[in-house]
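Left out: one protein chain. Kept in place: all the others.
On to chain A.
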Amino acid sequence: MPNAPQASPSPGARQRRHRLPVRLWHWFNLWFLVVMLMSGLQIFNAHPALYWGSASDFNDPWLEMYAIRDGDGSIHGQTALGPWTFDTTGVLGYSGVAGQEQVRGFPGWITLPSYQYLTMGRLWHLFFAWLFAGAGALFVIYALFSGHLRRDLWLSGRQWRGLGRDVLNHLRFRFHPARGGYNGLQKLSYLGVLLVALPMMVITGLCMSPTFNAAAPWLLDLLGGRQSARSLHFIFATALVVFFLVHFAMVLLSGPWRQVRDMITGGRQPRDGDTGSDDHAA
């Protein structure tokens, strides 16, 4: 029975708000994703330009980070996105400690290692890719068979219909914690991450491998070619970063102490009578 309240045999044996596999995966996945992001940006920096299709049309990247020298000799970092060009000196294209700036896509504070070192970035990325994909696959299997997906993540009919109102409420910074579970928009974003963004990271990543292309050429065709796969890899990574920022903001806005504590200790499933408020001492 979807979305039914948990049966609670006695008040002392109430369900945890987050069960152990959820908590374990949450924190491990955070660690894996940080390493994947930072080493991924290191790899991106080896050729900070993105294209569509199979090959690289070097005259027509849809995204490119580079540096130019001004008439007065000063160097500027620039980012070209489609028809637009932005001055991104200090962050994208040209960055570094004052006096030691370098021409590089993403700045040192967000790449692994901080200095340009493609092969080390690849070692980190291709090692943690196994941990990330392995843990993700185990968690999807758990979510399917434990009922976590159906019970906690899948939207009820009412939630599907109420999504529009949910969006408006969130835009007005009005959050009504759904009692004993996630609200519709929240569920939708978790489902998007778990079932779309994370699997797409693995698929687009594999499709950049020439040997994997020989194993599954149809998958490469489906993505529109190797450079499209590389672009999509970057776009889904960006989507995950946006998710992380919103997720982090929502935690801050909804009682960060309680939220983080519950994701560590498990917390308690609120009872029907509970307010589900952000009471820090709760």
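In this section, a contact is a pair of C-beta atoms (placed from the backbone, for glycine too) under 8 Å apart; a residue touches a chain by one contact, two chains touch by 3 or more; residues count from 1.
In this text, contacts and distances are computed from a predicted model.
The unshown chain of the complex is recorded in UniProt as "Molybdopterin oxidoreductase", chosen from "ABC transporter ATP-binding protein YxlF", "TonB-dependent receptor", "Molybdopterin oxidoreductase" or "Iron-containing alcohol dehydrogenase". Of the listed residues A:Met120, A:Ala135, A:Leu163 or A:Ala239, the one in contact with the hidden chain in the full complex is A:Met120. Remark: the omitted chain is touched by one listed residue; of A:Arg23, A:His148, A:Lys187 or A:Arg230 this is A:Arg230. Set against the missing chain, the residues A:Ser74, A:Gln100 or A:Thr211 yield one that touches it, A:Thr211.
Even with one chain removed from view, chain A keeps its contact list with that chain: residues 34, 38, 43-44, 46-47, 49, 51, 54-56, 58, 109, 112-115, 117-120, 122-124, 126-127, 129-130, 206, 208-217, 220, 226-227, 230, 257, 260-261, 264, 280-281.
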